[in-house]
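Every protein chain except one is present and positioned as in the full complex.
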Amino acid sequence: MLTEPEVRLVIPATHRHLNLVGAVVAELLAREEGLAEPQIVSYNVQLALQEICANIVDHAYAGCGGQIEMVMAVLQTPWRLVIDLSDTGRPFNPETEVTPDLDEVHEGGYGLFLARALLDEVSYRIHAGRNHWHLVKQLEGDRNAA
Amino acid sequence: MLTEPEVRLVIPATHRHLNLVGAVVAELLAREEGLAEPQIVSYNVQLALQEICANIVDHAYAGCGGQIEMVMAVLQTPWRLVIDLSDTGRPFNPETEVTPDLDEVHEGGYGLFLARALLDEVSYRIHAGRNHWHLVKQLEGDRNAA
Amino acid sequence: MQLELTEHIVRIAVVRPLERVDAFTAPQLRERLDALSGEGTKHFVIDLSATPFMDSAGMAALVSLLKRARQAGGEVVLVWPTDEAARRVLHLTKFDRVFPMFDDVQSAVNHL
Partner (left out) sequence: MQLELTEHIVRIAVVRPLERVDAFTAPQLRERLDALSGEGTKHFVIDLSATPFMDSAGMAALVSLLKRARQAGGEVVLVWPTDEAARRVLHLTKFDRVFPMFDDVQSAVNHL
């Protein structure tokens, strides 16, 4: 999928293991010198990933287990973080996605809303029998600063 | 290799990416409730992994790149963390390993010494054309505490 | 002098999560909050100032508590996270309009 040196993480699809996903992306971003608002970018990407992965656990695998595979790389021109999350659970039906009415609080339905708000691209497709979530976060800053 | 749900991480064999290895193991351990001295165990495992991986980058691949694959799981009875690190670089010759004379300071040669001192098992073998480092850290504490 | 003295004791639970609140840990938080509600507590301060991370499962636990507390005539107020990114998420989801928000526990307690 990616031409730059990439990082691959495979975890059991359980809530318990989702903290690994955020940790890997945080450390990958930590090596990017000159990133503007590094803490905020890192938090936002971690949260978006957590939401997409929790959905895979809860909806795609519906609690029945399986694995989540994450492939990620930092690409240049434009400077961006690109992530592919894939699983072998049941497909996502885009029609089930509704934007939450933010004037009321709800006990659910914020996951995809947050991911879309915090990232620059969130797209879904089925490829080779796997569900793929393609995520992009543009990176801003002065790469020659440090 | 492991029967428990396992975590797999593949990174480019560069110094830049070695922080990911430590982060994954730290987060995996963070989910283990009741671990005695959690900070110290986590630091020690991270340091040992960093040393073994830096050796893979510097000696096995000798700066020529490639990938490092890490497969890890927490096993029960006895409670322990088991890690397999593998690469396709040149083999390790155990005869090159010397225990450093600690009464003098040196600019190198602490890597394997530290890994062996901080873990319960560090063993090397070649399997299916890959170098494998098998690492074990016994976990102590009261798993029902929390 | 004759006077009548009545004492009101309002129990306010101040809960301060010190770890990630996510899909894995939120059930534990929920359990603790449910236990407090079950014992009759209906006023809550959830102090997020030391919480390193909270996902939508954590947020759902807060909403669930809010509903239960308000039904019992109580209230749930939040202390802002220290982390700017986490603050922005509460703003983005308009949680800061639904929950009374405070900068520290003392102000939060005073409100209840």
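By written order: A, B and C. Residues from 1 in each chain.
In this section, contacts are C-beta pairs under 8 Å (C-beta built on N, C-alpha and C of every residue); 3 or more make two chains touch, one makes a residue touch a chain.
As the structure is a computational prediction, the values presented were derived from the model and not from experiment.
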Contacts of subunit B with the absent chain, listed as residue ranges: 14-16, 18-19, 22, 39-40, 42-44, 46-47, 50-51, 54, 57-58, 100, 102-103, 105-108, 110-111, 113-114, 117-118
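Please note the rule applied: only the chains that are shown with their structure count from here on.
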Between subunit B and subunit A, distance of the C-alpha-averaged centres to the nearest whole Å: 27
CA centroid of subunit B to CA centroid of subunit C, Å: 41
Contacts with two or more other chains, residues of subunit B listed in rising order: 31
Multi-chain contact sites of subunit C, meaning residues that touch two or more partners: 24
